[in-house]
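To keep things clear, I will list the structure first and then write my remarks on it.
Complex shown without one protein chain; remaining protein chains in place.
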Amino acid sequence: MQHFDSDYMEGAHPLILQRLIETNMEKTPGYGCDYYCENARDKIRKACNCADAEIHFLVGGTQTNATVIKALLRSYEGVLAADSGHISVHEAGAIEAGGHKVLALPQKDGKISAEIVDNYINIFNKDANHAHMVKPGLVYISYPTEYGTLYSKEELEQLSSVCKKHKIPLFLDGARLGYGLMAKDSDVTLETIAQNCDVFYIGGTKVGALFGEAVVITKPNLIENFFTIIKQQGALLAKGRLLGIQFDTLFSNNLYFEISKHAIDMAEKLKDGFAKKGYQFYFESPTNQQFIILENKKMEQLEQAVSFGFWKTLDEEHTVARFATSWATQETDIDHLFELL
Amino acid sequence: MQHFDSDYMEGAHPLILQRLIETNMEKTPGYGCDYYCENARDKIRKACNCADAEIHFLVGGTQTNATVIKALLRSYEGVLAADSGHISVHEAGAIEAGGHKVLALPQKDGKISAEIVDNYINIFNKDANHAHMVKPGLVYISYPTEYGTLYSKEELEQLSSVCKKHKIPLFLDGARLGYGLMAKDSDVTLETIAQNCDVFYIGGTKVGALFGEAVVITKPNLIENFFTIIKQQGALLAKGRLLGIQFDTLFSNNLYFEISKHAIDMAEKLKDGFAKKGYQFYFESPTNQQFIILENKKMEQLEQAVSFGFWKTLDEEHTVARFATSWATQETDIDHLFELL
Amino acid sequence: MQHFDSDYMEGAHPLILQRLIETNMEKTPGYGCDYYCENARDKIRKACNCADAEIHFLVGGTQTNATVIKALLRSYEGVLAADSGHISVHEAGAIEAGGHKVLALPQKDGKISAEIVDNYINIFNKDANHAHMVKPGLVYISYPTEYGTLYSKEELEQLSSVCKKHKIPLFLDGARLGYGLMAKDSDVTLETIAQNCDVFYIGGTKVGALFGEAVVITKPNLIENFFTIIKQQGALLAKGRLLGIQFDTLFSNNLYFEISKHAIDMAEKLKDGFAKKGYQFYFESPTNQQFIILENKKMEQLEQAVSFGFWKTLDEEHTVARFATSWATQETDIDHLFELL
Partner (left out) sequence: MQHFDSDYMEGAHPLILQRLIETNMEKTPGYGCDYYCENARDKIRKACNCADAEIHFLVGGTQTNATVIKALLRSYEGVLAADSGHISVHEAGAIEAGGHKVLALPQKDGKISAEIVDNYINIFNKDANHAHMVKPGLVYISYPTEYGTLYSKEELEQLSSVCKKHKIPLFLDGARLGYGLMAKDSDVTLETIAQNCDVFYIGGTKVGALFGEAVVITKPNLIENFFTIIKQQGALLAKGRLLGIQFDTLFSNNLYFEISKHAIDMAEKLKDGFAKKGYQFYFESPTNQQFIILENKKMEQLEQAVSFGFWKTLDEEHTVARFATSWATQETDIDHLFELL
């Protein structure tokens, strides 16, 4: 059976496991106050070219979104996000459980534009009843988006600019950040992101780590007492050094970028293969998630030997399927897939 | 200056004030445990033909929606509502502050259909990822809607039926209930509402009372410890008898219905007047709120002598204005308005 | 039957009802943006000698506590309060429902001292684990306390000073404020309170109004968007002018102070009566609540003709009963009580 279901089906990159083994019996203080975490923070600051960044390590994506968003908003504020955004749909109401409305915006290819954000806030400000409404207090975007698409550098700068204009922070969910940064033709670097976002996170769970997300607060003192907020949210790992070791490894010798690049290469190979065989794509995705339109008959046949994600029913005879590659995908997995097709 | 801004510009119907004066120096227990509240409950039960109904008196609409919805939902559930619903837009995120997502549905004329609700829940149930999503746990509708429109008896029965099918309660926001019940050609009675809804409230604030909303729970024991929930929400009035006296008066001698009828008569007169002068309506509203399309020049001229609500900008030359009548509107107010037009 | 159960058994002072009648058919804007609210705000600012104070009118005490405390705290903070405080015991968890811990402090006669607050915060700051604990972010006191006792001017100044030292606000719950201010030998004025507290409220519900609490924020801009926070909490009265009219009346011609003084006179008469008959007091209360130790036999006999509050079981043969006077208590009520004793 070939598996293309998701990008979190394996454990961790072998180098990470090796480091965990080497350090296993060392005794360190808990909660992220150890040497490995400090090391990882330094390396991430350098990679972001953001010497003042405050960095915290959390365990998972929904947890990170809920914690950061709760920390950034006042009680009367909500978060602007694409209606297809992870926080809008697939986090079981974690943002609302924290007391805040997700103000869903229409998206195009999973992205929201600076113009739409600007319009929303302008209309809000002009509305005679806006004191009875949820104030937009934050913009949330995903990079790559849930549809595998990417913001360009210009689009990020425009979003950043509109946020500055309205004095609200921009938060970027980078659960799959590496796969965005290493996409072909992407003009966005980690530095671009650090320059344009007030807070973002570098996803580990889907990019080579066992688990872990590195939150980067690019403006020092933006969030007071974030450590305690993390604790209150149940998001503070006792053995914090496990996160430090993982990110230290990922940000040594360019590993994070190399394994991300590999996943992109695999995605390109997959894309080419499908294209050559005449398949069509539901989204034009330059990243590790590919959305293929399959005839239902073909799909059923394929499911005998390959597993992949159901995305949506297109029409009575066609389904959109999601194929994800990752740092762990092997070239032979894809060869084998196309033998089956 | 003539005022048609809203239906809560005056104090209370004079009979209510009179009763408050007569009873002012009586000593009663607090928190709704008094003779007047009991009396009012009995009269409401009779008016609803629902002998087992549990009735609680709260102070205002947003408060009532937030309290009832929090009481009806479990932490992992959200509330289905029209995207134009009061809870979706104009309650400053009160539902989310209580921890729950408002699952916004597309509406037609401010209404959601049983079909749309059914589809939403069916699609949710079939979604392979639904355990990662907010479960629809309640349907919220307004009667009349925020657009002044009404559900027919058949539409209510269909909504009720789809809720029963999916085993979730139906909650009706009746902030302007009287104005819906007394609309021309409405086939919905208070009994219809009690039969089809699990919980609803009878609006007092906008229909003759100083303030107050009577929550009717038609199924006994549907909500455990609702008294304590009300207290926790800060919605328990110390001198509860003020609410009892008001609803006792409104439900004596048909007062609630008669004053509602008067508001409808005034709205019809207003409607006829505008129609005769060739104005167009943005919504076809049979209730006390009328949405008139005004040329901007005309509007500015009118604003010198009449106040009304801004609803929305239609195009560069036209605006939609809201004119509301109420139990307190006088025929001469409207005559005077048309002299000005 | 004589009633001394509580201080909210009647409606409102007759002058308030009269003003409600006189203004009943006036049309005003909603939500506290009317002429009467503005007038009341001006009079309260003058009475407090606090020209910059921001004033909001809410409906009830629990609601006001929950709304103010939520507005003043960040997510990781809690509120310091006496373990006998209203928010600690009798608000059904409203503070916790807003996400915050009540950090209960030991009290003496219902009061917490500056020293205890200072110690608590110092110990917290020194605790090596304090980042894992709830940060004290606010001090809450009641004036009078739940035991009828009063802080002296010096005690308030000390509390204020310790709060300033630790940079946290001081919030005073004045549900029975008038009865404290007019107590015999009290050296605290409204001005004292305004000078020492960051936020406090002037209770109307228990002191002559039908309902209503006036929140005074003595530092402008301490709370951003408090209007929206009030709305979100379901605490915004549509016909806000009802609150404005009531507080305008209470703060005209010294009414609030005179009727409070009357309640104190009645309490003193009650106290003298009990003392002369040899009864003992459980607390030494200078305000309108008196806590009398009754032999159970005597109590049962008394209950035939007089109603009062149960406070606590003292021992097998004695009970502590609470007798409350109010603006509405008549001298003959008390005469009649002592005829029965």
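By written order: A, B and C. Residues from 1 in each chain.
Please note the rule applied: a contact is a pair of C-beta atoms (placed from the backbone, for glycine too) under 8 Å apart; a residue touches a chain by one contact, two chains touch by 3 or more.
Predicted, not measured: the structure shown is a model, and the values here were computed from it.
Asker: Could you tell me which shown chains are touched by the chain that is not displayed?
Answerer: In the entire complex, chains touched by the missing one are A, B, C.
Asker: Out of C:43, C:56, C:100 or C:206, which is the one that touches the chain we can't see?
Answerer: Once the missing chain is taken into account, the touching residue is C:100.
Asker: Please pick, from A:61, A:78, A:136 or A:244, the residue that touches the omitted chain in the full complex.
Answerer: Only one of A:61, A:78, A:136 or A:244 touches the chain omitted from view, namely A:61.
Asker: Out of A:89, A:138, A:236 or A:337, which is the one that touches the chain we can't see?
Answerer: Per the contact definition at the top, the residue touching the missing chain is A:236.
Asker: Can you list where chain A touches the absent chain?
Answerer: On the side of chain A, residues 3, 5-6, 8-12, 14, 17, 20-21, 23-30, 59-67, 91-94, 97, 205-206, 210-211, 228-229, 231-239, 242, 328 touch the unshown chain.
Asker: For chain C, which residues touch the unseen chain?
Answerer: So the residues of chain C touching the unseen chain are 75-76, 78, 89-93, 96-97, 99-102, 104, 128-129, 131-134, 310.
Asker: Going by the touch rule given at the top, which residues of chain B touch the chain that is not shown?
Answerer: 70-71, 74-76, 99, 131-133, 135, 224-225, 227-229, 231-232
The rule is simple: only the chains that are shown with their structure count from here on.
Asker: Using mean Cα positions as chain centres, tell me which chain lies farthest from chain B.
Answerer: Here the answer is chain A, farthest from chain B.
Asker: So, what's the distance in Å between the C-alpha centres of chain B and chain A?
Answerer: Computed from C-alpha means, the inter-chain centre distance equals 42 Å.
Asker: Determine the centre-to-centre distance between chain A and chain C, using the mean Cα coordinates as centres, and give it in whole Å.
Answerer: So the centre of chain A lies 50 Å away from the centre of chain C.
Asker: Report, in whole Å, the distance between the mean C-alpha point of chain B and the mean C-alpha point of chain C.
Answerer: Result: the chain centres lie 33 Å from each other.
Asker: In chain B, what residues contact two or more other chains?
Answerer: As it turns out, chain B has residues touching two or more other chains at 91-93, 97.
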